[in-house]
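Beneath this line is the structure, given in structure tokens, with notes to follow.
Only one protein chain is missing from this complex, and each of the others stays in its spot.
And then chain A:
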């Protein structure tokens, strides 16, 4: 899966969970500070990605920005192969 595809997937899930427009979700956006997510939101987002992509993600992994999430997903997808 390309980084762009992962980003689009993350955008869709984050937009739905946080009720924000997809075009507001930039790679550099801080999930908690810029997108107003709480830790439960982050947990839900991780869970959604886990189920959709059939990978394992820890909610307390050090993710701050959308870019961190994309990279973490990429790493876990690579580990699966």
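Simple rule for what comes next: a contact is a pair of C-beta atoms (placed from the backbone, for glycine too) under 8 Å apart; a residue touches a chain by one contact, two chains touch by 3 or more; residues count from 1.
In this text, contacts and distances are computed from a predicted model.
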Among "RNA polymerase subunit sigma", "CoA-binding domain-containing protein", "Malonyl CoA-acyl carrier protein transacylase" or "Nickel import system permease protein NikB", the UniProt name of the subunit that does not appear here: "Malonyl CoA-acyl carrier protein transacylase"
Touch list for chain A against the chain that is not drawn: 17-19, 36, 38-41, 43-44, 47, 59
